[in-house]
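Quick one: structure below, then a few questions.
Every protein chain but one is kept in place in this view of the complex.
On to subunit A.
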Amino acid sequence: MDVKALVPGIVPGRMDKALIEAGFADLHPPLDDHEALVAADRCYFCHDAPCATACPTTIDIPLFIRQIATGTPEAAARTILSQNILGGMCARVCPTETLCEEVCVREVAEGKPVEIGRLQRYATDTLMAADVHPFERDAPTGKRIAVVGAGPAGLACAHRLAMMGHDVVLMDARPKPGGLNEYGIAAYKSTENFAAREVEWLMQIGGIELQSGVALGRDVTLGSLQAEYDAVFLGLGLGGVNALGVEGDDKAGVGDAVSFIADLRQASDLAALPVGRDVVVIGGGMTAVDAALQSKLLGALNVTIVYRRSQERMAASPYEQELAQARGVRIICNASPVAVHGNGSVRELEFEFTADDLAPTGERFRLPADQVFRAIGQTLTGDGLPELEGRKIAVDGTGRTSVPGVWAGGDCASGGDDLTVTAVAEGRDAAEDIHASLMEQANG
């Protein structure tokens, strides 16, 4: 074992560089041509297929798989992308095991679904490798629309609007577009800079002006956007991270899982990224699993996810949990943090066992920790937003907010499952409604 593996504290190079790189290789390697034909042949071409119904973007899955089976993956890609312009990323990050593949009749029959996600990737990769953008813009409408946030919702909205002939200004506070696709997805799900390549490919539609480093509330306000544009779409995402709310939360070594994941994604050399020897991740969702598993892949010796309720209630899918556990991540359930111990830097984390209703049991235990990640949810930040519902922007079925002329979608908006694919659906549907609304005004 490399000596650095046992060094306490947060240090880089805990594992051999080659091992680290191998760990971060593509989680689901792409299908080759023959594998795709064989996988496609398993599709029964169901009538009114359950998989398509389960897809938040309602991709015609049997049709695209049949198009692959008959040697026309480009046509398959068009079928996918006409419903979901980020079909390439969704093929990589969708929890297919709880969406299309869960209801695949072959999953029901044999416990082995058609590999819809990988087939979708095969089709979209083929098209993108040919650098083909299969859509064209309609005649210009003369309308200008501001899309705030270049994450999945904003991108989907911008593309659909551009396609329908509108001019779009797409703003994002971060230096790069893509939102969570760029900064939030586990590195082994989006290899070879895919998020950035996909945005570049998407922008080929034309009519979308990207303004990076523009933040709502700092550089522009909702009022100024409303004055300048014919419509506004808010796809802000969730900028804030929930605090642990326990003593010692501010000690060195305690950080946000989302920042860690973003650092990982932006790192040019993973082996140079520091990681703790004893890593504890607090939370039960996809972010917790992503942070834990990637800590392990960087060489952390002990990685533990601690979740306050029972394992069945974890938001991370069973597949994701198993993935982490198979790589050596330990999952402790029914325990809430009560204190962070350490002299300046975190040294130990203290927990109390909690029932599913979060009632404390009085029994406590401690875990050694030199690095702690908070993954207990993100929150919407910002002032002067449309009315909220709970902690998110209230929207109706087509994304309309309380403010006329302002739509919202993605994680910042109420409803949805905080998935890339639902964000895409919301952005797309809002675009359709914005278009209908603007055209109605124009023809009014």
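Definition applied: a residue touches a chain if its C-beta (ideal position, glycine included) is under 8 Å from a C-beta of that chain, and two chains touch if they have at least 3 such contacts; residues count from 1.
Please note the rule applied: contacts and distances are computed from a predicted model.
Per the UniProt record, the chain missing from the shown structure is "dihydrouracil dehydrogenase (NAD(+))", taken from the list "Hydrogenase maturation protease", "dihydrouracil dehydrogenase (NAD(+))", "Peptide/nickel transport system substrate-binding protein" or "ABC transporter permease". Of the options A:V7, A:L37, A:V246 or A:L388, the residue whose C-beta touches the omitted chain is A:L37.
Residue A:R106 is the one among A:K4, A:H28, A:R106 or A:H341 that touches the chain not shown.
Of the residues in subunit A, those that touch the hidden partner chain are 34, 37-38, 40-41, 44-50, 69, 105-106, 108-109.
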